[in-house]
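To start, I am sharing the structure in question, which I have written as structure tokens.
Only a single protein chain was left out; the remaining protein chains are all shown in position.
Let's turn to subunit A:
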Amino acid sequence: MLDVVIIYLVSMASQIIREWAGIQQFPAATQSKLLELLGKLKQENVSTLTILVMGKGGVGKSSTVNSIIGERAVAVSAFQSETPRPVMVSRSRAGFTLNVIDTPGLVEGGYVNNQALDLIKKFLLNKTIDVLLYVDRLDAYRVDNLDKQIVKAITDSFGKEIWRRGIVVLTHAQLSPPDGLTYDEFTSRRSEALLKIVRMAARIRKQEIQAASIPVVLVENSGRCNKNESDEKILPSGTAWIPNLVQTITDAVLSGSKGILVDQKLIEGPNPNNRGKVLIPVILAFQYFFVVKRIQKWIKNDIARESRPSWS
């Protein structure tokens, strides 16, 4: 119970929408690009944008959130989880509200942390998710079953529709690729491997792949990130990644699909206790006439067939 109370307190507190001051921190080029994108959204009558950030623990979810907001909105620490429960950071600018929801890591002890997922679901109750950022590291070389489990858990929780608004974010993008591979080759192979898993776990069928391609964005949150001449953080490929990320988010929002409204029904799924309840009288009748009666007939046959002892 205590947990729940705290969650409410936290969510109440974060409801206080602050002015998006962090946007001033961005380099001028980034600022102008962001404002352009916000203007584009406003044109389409989108005045609120809610971004859900999910992924394994320690992949840089909180850092990404901070990078988007442009200030240290959520605590980050290098060696331990600083996000025990979901946090929503809301900022507004010129009548536009940006909500970014940071969540705790979904993995615990080698399994999907259902408890964390439950917390997230409860937190998201009655909110609309416009974009899901599924965060993983670019410098992780392999994908394994656990990744699949996480994607599956997200799909099971929010439905496969959420992947229409899903973006795969790969952090720690500033790396030197392993020998014999160029940076572009490495990133495309890594993102393809991850996307494959996501598609599989999100149950996106082959014919749907084209229609619902999930974009991949590379991110480097580190302060040592290379910068270009206009002081924007850039990837080894030369793209400024913050405008790129916001661009992708905007594209996803404007792609025509709908945001996911998280309601009670979505959290709990269909109540299995109610399924087929109407059919119970029919089932009962079936059981009486086709099971009980059948067994009674067998018993009758048994009695008729019972071998009499020699003396009777």
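As a convention for this text, a residue touches a chain if its C-beta (ideal position, glycine included) is under 8 Å from a C-beta of that chain, and two chains touch if they have at least 3 such contacts; residues count from 1.
Note that contacts and distances are computed from a predicted model.
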| item | value |
| --- | --- |
| Chain excluded from display, named as in UniProt, from "AP-2 complex subunit alpha", "Bacterial surface antigen (D15) domain-containing protein", "Calcium and integrin binding family member 4" or "Major facilitator superfamily (MFS) profile domain-containing protein" | "Bacterial surface antigen (D15) domain-containing protein" |
| Absent-chain contact - pick from A:A94, A:M200 or A:V292 | A:V292 |
| Of A:A75, A:A94, A:M200 or A:L279, the residue in touch with the unshown chain | A:L279 |
| Contacting the left-out chain in the complete assembly, out of A:Q25, A:N114, A:N145 or A:S230 | A:N114 |
| Sites on subunit A contacted by the missing partner chain, in the whole complex | 3, 108-109, 111, 114-115, 118, 272-277, 279-280, 283-284, 287, 291-292, 295-296, 298-300, 302-303, 306, 309-312 |
